[in-house]
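What follows is an incomplete set of chains from the complex, kept in their original frame.
Chain naming follows the written order as A and B, and within any one chain the residues start at number 1.
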Amino acid sequence: MSETAGNFFEDFSLGQVIRHATPRTLSEGERALYTALYGPRFAVQSSDAFARGLGYPAAPLDDLIVFHTVLGKTVPDISRNAIANLGYAEGRFLKPVYPGTSLTATSEVIGLKPTSNRKAGIVWVRTRGYDEEGDCVLEYARWVMVARKIPLPEDAPLEEATVPTLAEAVSPEGLGAGLPEDFDLSAWDDALSGSARRWEDYEVGECIDHVDGMTVQEAEHMMATRLWQNTARVHFDALLQKDSRFGRPLVYGGHVISIARALSFNGLANAFHIAAINGGVHAAPVFAGDTIYAWSEIIDKAQLPERNDVGALRIITWAVKNRTAADFPGHAQEGKDYEDGVVLKFDYWALMPRRG
Amino acid sequence: MSETAGNFFEDFSLGQVIRHATPRTLSEGERALYTALYGPRFAVQSSDAFARGLGYPAAPLDDLIVFHTVLGKTVPDISRNAIANLGYAEGRFLKPVYPGTSLTATSEVIGLKPTSNRKAGIVWVRTRGYDEEGDCVLEYARWVMVARKIPLPEDAPLEEATVPTLAEAVSPEGLGAGLPEDFDLSAWDDALSGSARRWEDYEVGECIDHVDGMTVQEAEHMMATRLWQNTARVHFDALLQKDSRFGRPLVYGGHVISIARALSFNGLANAFHIAAINGGVHAAPVFAGDTIYAWSEIIDKAQLPERNDVGALRIITWAVKNRTAADFPGHAQEGKDYEDGVVLKFDYWALMPRRG
């Protein structure tokens, strides 16, 4: 059944819109599990009382819960036969998602490019998550290299390539979309949020070591990945993976993003909302037993249109494995892309309270 | 204290009704954990919005959540001193269970048969789970071999045996009991449910490989089994198990049923409700580290009385370990009951939308 086999490169067509199974209601249960899996401490997502003081009807779910849920839905259709996850861009969190919200997801094929070895191709999609009112809560572009079911014959011409133009970073203008309409910063309490550092206190170029480390357990990343109904076999099937080049289950890249974001509380406690994802690279695989550390660099700062209560920081959070991040490992100087141990480069806009 | 020691074979009497501790309220928390443990993708149980469209007041909890919860309650009274779990029959899911429902359980002893070695006996019970309105939500028969506290003296006569007559399969007539009263199939969306295959599209004798595999982790099966307040020591106590014939903790058989059911989404995505359990055999033990695959055979098809919106499929789902299921391993040809690697034979009726 093609339903189970997933799509191969030749199954995609430009402009095609795929409605994904399985619809999903998120609840306090997902919030509790997310806390158990990553230990996030951002006050807005942790406490209904804190969130209500700011004008939210309740604590919104962590932005990455929404991201993982939407991405998980796309896996059977988009990346079941993926060879590599190549990148993300133009991610926007457009509406807060609260427990009780039912989500669905679609992906539109926005680019296709066959590889010259005739065995695969790159597929670009724009994925959108919708709540039950039909509002788009999240959108992002993603591109993956997908295998062909049947290699293209040598005598057949390569299909024409369409490569979409994607922004290097999301424009700051719409970054406030994920805030409640009547957001009121006056109730912000630095003691409860865990830091007195606000938007004004960060400088472009500043590097922050998040200090703590977290050792990934096999049961944890598997539970996390299943929680998002992500079915990619490489994460769950140790027997299959024994014969792969890794020899063991691969940790879902999003698991590392969530660990790094949770660790980033040490130094970025007031970065209370991921407003946009500019890009993400999984620089090396992560396995159970690896210990993850993280550090961040402030890349840019932006004011939001017509607001002086909240500002945006563009942050690159780097995750490394089996070494600490105190010396800020990132791009390599020569010969390779990244320094040893680097596993993630995650580029995003976070919102942070201003001094008002 | 007998409360802790559990019942031995000589403690049971025919017709005895045991009210089990501990009452339990199920919530969205259990749903989220079930998703994290097994990764089910059936739309009805996943999304309140999808379920509401069909006439449910909310997404019902997975049928197996109800099964595990009710069975877990019986363990301290029925199977604490069990030597073997021998079978299930006549399982019926009679009413949907939603988050917020408080359950209790009772078991009636419907059969007793001493073993000829005078050290044990078989106990048949009919177990029922009730919601707080007193409605029976689930009933099933189960039989286990239970140790005697004191072997029956050689000069004492064996007790008379009473073996209940249990149906080979549940009659299709009542299989619609677990549907909401105003069930309306018109809102069924094949794209969201994950498959366009409906009841008419399956044939008796058809075999379906569920393709994916899942490697069991020690922490996962322990968390799962505790989630059902199932206290059977063989699952949790590695020290005790070191001296057993297995040498290590045994995975709760129900954990394997849930893995197999979740895997069966690949090919049976629209089998949205387990209406009845005809039988179940745990053919071999499962341990942490084993990778589970599954396949299913369509055994029978039935229309439901006075409905043309939903039909029933009788399915046997087989689970195997440490080998794929593409060659449909099941009963052995000769010399033994099951082919190598077979761990579960689970015989049930599932409901599936018809073309209407």
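Please note the rule applied: a contact is a pair of C-beta atoms (placed from the backbone, for glycine too) under 8 Å apart; a residue touches a chain by one contact, two chains touch by 3 or more.
Since we're looking at a predicted model, the values are computed, not measured.
Novice: Copy number for the full complex, please, knowing 2 are shown in place.
Specialist: Whole-complex copy count for this file comes out at 3.
Definition applied: only the chains that are shown with their structure count from here on.
Novice: Which whole number of Å gives the spacing of the CA centres of subunit A and subunit B?
Specialist: 36
Novice: Going by the contact rule at the top, pick out the subunit A residues touching subunit B in the complex.
Specialist: It is residues 1, 3-4, 19-25, 27-30, 32-33, 76, 99-100, 102-104, 132, 217-220, 222-227, 229-231, 233, 236-240, 249 of subunit A that touch subunit B.
Novice: Quick one: which bits of subunit B touch subunit A in the complex? Just the residue numbers, please.
Specialist: 27-33, 35-43, 46-50, 59, 99, 191-197, 210-215, 217-220, 266-267, 269, 289, 291, 322
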